[in-house]
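Missing here is one protein chain; the remaining ones are kept as they sit in the complex.
Each chain carries a letter (A, B and C) given by its place in the written order, and its residues are counted from 1.
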Amino acid sequence: MQTISFLGPAGTFTEAALKLAPEAIGKTWKPVGNVLDALMDVQTGSSYAAMIAVENSIEGGVTASQDALATMPGLRIIGEYVVPIRFSLAVKPGTELADVHTLAAHPVAYGQCRRWLQRMLPNHAHLPASSNVASAQLLFDEPSLADAAITPVTIREQVPVEVLFEDIQDNPTARTRFALVTTRTDLPPRTGRDKTTLIVELPEERPGGLMAMLEQFATRGINLSMITSRPIPEHPGRYRFVMDIDGHLHDARVADAVLGLRRYSPDVTFLGSYPRAIASPVDVDRAYSDEIYAEAQHWFDQLER
Amino acid sequence: MQTISFLGPAGTFTEAALKLAPEAIGKTWKPVGNVLDALMDVQTGSSYAAMIAVENSIEGGVTASQDALATMPGLRIIGEYVVPIRFSLAVKPGTELADVHTLAAHPVAYGQCRRWLQRMLPNHAHLPASSNVASAQLLFDEPSLADAAITPVTIREQVPVEVLFEDIQDNPTARTRFALVTTRTDLPPRTGRDKTTLIVELPEERPGGLMAMLEQFATRGINLSMITSRPIPEHPGRYRFVMDIDGHLHDARVADAVLGLRRYSPDVTFLGSYPRAIASPVDVDRAYSDEIYAEAQHWFDQLER
Amino acid sequence: MQTISFLGPAGTFTEAALKLAPEAIGKTWKPVGNVLDALMDVQTGSSYAAMIAVENSIEGGVTASQDALATMPGLRIIGEYVVPIRFSLAVKPGTELADVHTLAAHPVAYGQCRRWLQRMLPNHAHLPASSNVASAQLLFDEPSLADAAITPVTIREQVPVEVLFEDIQDNPTARTRFALVTTRTDLPPRTGRDKTTLIVELPEERPGGLMAMLEQFATRGINLSMITSRPIPEHPGRYRFVMDIDGHLHDARVADAVLGLRRYSPDVTFLGSYPRAIASPVDVDRAYSDEIYAEAQHWFDQLER
Partner (left out) sequence: MQTISFLGPAGTFTEAALKLAPEAIGKTWKPVGNVLDALMDVQTGSSYAAMIAVENSIEGGVTASQDALATMPGLRIIGEYVVPIRFSLAVKPGTELADVHTLAAHPVAYGQCRRWLQRMLPNHAHLPASSNVASAQLLFDEPSLADAAITPVTIREQVPVEVLFEDIQDNPTARTRFALVTTRTDLPPRTGRDKTTLIVELPEERPGGLMAMLEQFATRGINLSMITSRPIPEHPGRYRFVMDIDGHLHDARVADAVLGLRRYSPDVTFLGSYPRAIASPVDVDRAYSDEIYAEAQHWFDQLER
């Protein structure tokens, strides 16, 4: 049976993303220790896919994900999933807030709940845990070490805790975006609400170089929804850009832009076209529609009858 | 035998342009009264081609040429020719400068020689002539009316005048650019020193509209060598642009730009690709060469093996 | 009394433009033979101003005007005027159409009426005249030479002709745009419906150079209403651009763009800001208004309290 690697253990936000992915149904989910291991499983073929965080992760690894996608050949994103970041205060059944002196929590999750903790548990001690699930598991495995845990709201599926408080995170709208990565080279079919992920290295460092690259999108009416520059360790002072654009490689304007981009820079990594998590359709000006592309081509073909 | 229409009579600068055109050898040259008549001969098929002035004409009609090319369907330029504008003072043999009291000259040619005339013939009278050849012909047909004529330096091929002074024009570097226009839809073969003429109507009047159009060229490394806006009489406040770009439609970057232009504006008139009069090759950055176009296409075709 | 030079004689379209100019009232109007003479009168101070054709002239000289404005220092446009190009067939009172065998006409005007003449006077002869007024005058001065004349519709103010037919020109919407040129360096006050004329030489010949220049306007929301490239005789292969932009130098966005242009190219000629002939106000996106300029400056000034 096919395997999907993810940042484990069971109960992490990454696993929550897997539960949103139709592609993951009926496959074996393999928890691994970090993003690189997950992607290496895919690259070596030992797993069919990996679910990794690509934006706003509180479990770490976003820039590692981006750098790995840029440098590990043969990877393709086939879907994206957005998971709200919500934390609970969980205890062994029977424990009350007043009994909580030591709190088990992954250091990053701990940092996300500081304001609530200052207000509700001003005098607790913090016991670091290696994951947002390990913190809850500790309550049963080492009951003498911690009285409560910060965990995702879904923790009860893994550990028989009692949830004392929900939504204790400081930022009520935090969410992490995940990508399902494979080595498939066929593309998910076009849905009209797709995005395409590209990584491009500028051919030279000069003012306006980034703008010249973005012109490839602007002259085709293509919107960017994400851009991040990443320094290239081997070439100090040079950058690659990780970008999400609206549209599918099978949209004529996207194919045209990707070709233009490849001419502009020999270092383009196409990381896939796939339905975006936000279900609203991509808004395309008619001037950049497939119809206009076809019409212009037809006109062009008549120029030399 | 095939006919070529031109602004006559024999002896005009337009005829001088015909003498530069290999395509014109062995064909019948038909003098007509103006640019529109010449183009109408082509459009109706009564002539194979027309030679018309497209830049800096002193015989009139450049904006008329541009407007006609924009609005008369089915025309194509197959060659361009540059003729230096040089005038002589011609007389009937035996006449001396001191004898010259009345000067026959086309009004525009007359305007081009004012400084020389002020210096050398301060007290002459001007008799307008209908062309730069008619002025010389008058010396023989109506000897009582004029004593000298302003004519092209080549006039002795038509009229047995004596040339008293050469290069009497105020501007020593003036030159007119001519185009040979047909209805052929096959293109002259690519030479590496070609230009392409286009007329484009902007889809809407807005700041940046022209720049958005020119981006189609800039993002493909294509140089413009001429641009002129022309008001569109039927749409006050709107413009079309007559443009010459470096390169041939068979250059991948030019084909790509013409397609982009046609998507941007539904009103594109392709007026042909043809060798430019200046024999120097078009300088193309390698990033926009046919090789890079082919390489990018090959890369693209591998994305979905 | 102050003098204004214009392309004469009385009765030309250029004189019709003078009648539209409030600045011309009460001044002496001096007819001259061509555009260069008119501008030289201004430059030397012998005239206060010159009225010259700058677009679509049928009396010649538009490119000459543009080249002169680019190369003669110290000139400024203070107003523009648009004159419809309408021609009449005029005769000595009593002459009927059937009596017309020879037609006096300036060669360019003659070319503008060809279709009407083919239909109504298929068998006439053409006698060239040196101006659109001289043609009418000939009917009285040399009645044996011509039976009718092509003249502007306003001819009866100069010559006691009878007009047999009005609006005989082929193009019913033709119009010529004129500019009133001085050496004044104060600017006509801002009216909200102004234009600014600039001539710019590109600093180097390269693809995208023109676009980089036009960005100076686009990034400030400024619309171009006219652009023409003109070859620079002294620098083969290089161009200057004559441009009209919407707005007045006293508009913050125009001042900003003119400064940007001057940094981009050391060869900028500012030819003035003046009310445009079309009376509709310039449409300015609020983002480029004086208010936003002031607001941004205020914000900027607070950055280092």
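The rule is short, and it goes like this: contacts are C-beta pairs under 8 Å (C-beta built on N, C-alpha and C of every residue); 3 or more make two chains touch, one makes a residue touch a chain.
Quantities reported herein were computed from a predicted structural model and do not represent experimental measurements.
Taking the complete complex into account, the chain left out of view touches A, C. Only one of A:Asn34, A:Thr95, A:Gln158 or A:Gln297 touches the absent chain when the whole complex is considered: A:Asn34.
Contact with the omitted chain, checked across A:Asn56, A:Gln158, A:Thr191 or A:Gln297, is made by A:Asn56. Considering the whole complex, the residue from A:Thr95, A:Asn223 or A:Gln297 that touches the absent chain is A:Asn223. Although one chain is hidden here, its contacts on subunit A can still be listed: residues 33-34, 36-37, 55-56, 60-64, 106-108, 110-111, 114, 126, 128-131, 134, 170-171, 173-174, 205-211, 214-215, 217-218, 221-229, 231, 233-234, 236-237, 239, 241, 278, 285. As for the chain not pictured, it touches subunit C at residues 185-187, 203, 212, 215-216, 218-219, 249, 255, 258-260, 262-264, 268, 270, 287-288, 292-293, 296-297, 299-300, 303-305.
Following the convention adopted for this analysis, only the chains that are shown with their structure count from here on.
Chain contacts here run in a simple line, from one end chain through to the other with no loop closing. Between the CA-based centres of subunit A and subunit C the separation comes to 61 Å, rounded to the whole angstrom. The distance from the centre of subunit B to the centre of subunit C, each centre being the mean of the chain's C-alpha atoms, comes to 22 Å.
Taken residue by residue, subunit A touches two or more other chains at no position, since every residue touches fewer.
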